[in-house]
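Encoded as structure tokens, here's the structure I'll be asking about.
Complex shown without one protein chain; remaining protein chains in place.
Right, chain A next:
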Amino acid sequence: MSDDPRYICAECGHECSLSQSNKIQCTECGYRVLYKKRTKNIIQFEAR
């Protein structure tokens, strides 16, 4: 599914998706810290 949220490994930058049962671990390098990828929505920043 394309708009499944994607996650990025904090170590190697590999992009992966998670299903409910999955371990929180990079499938490439085994590192256990994953960042969530930026949203695809358009964000307007408030400029004050």
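The rule is short, and it goes like this: contacts are C-beta pairs under 8 Å (C-beta built on N, C-alpha and C of every residue); 3 or more make two chains touch, one makes a residue touch a chain; residues count from 1.
By our rule, contacts and distances are computed from a predicted model.
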Among "Exocyst complex protein EXO70", "DNA-directed RNA polymerase subunit beta", "2-oxoisovalerate dehydrogenase subunit alpha" or "Probable actin", the UniProt name of the subunit that does not appear here: "DNA-directed RNA polymerase subunit beta"
For chain A, the residues touching the chain missing from this view: 3-5, 7, 10, 18, 20, 23-25, 32-39, 41, 43-46, 48
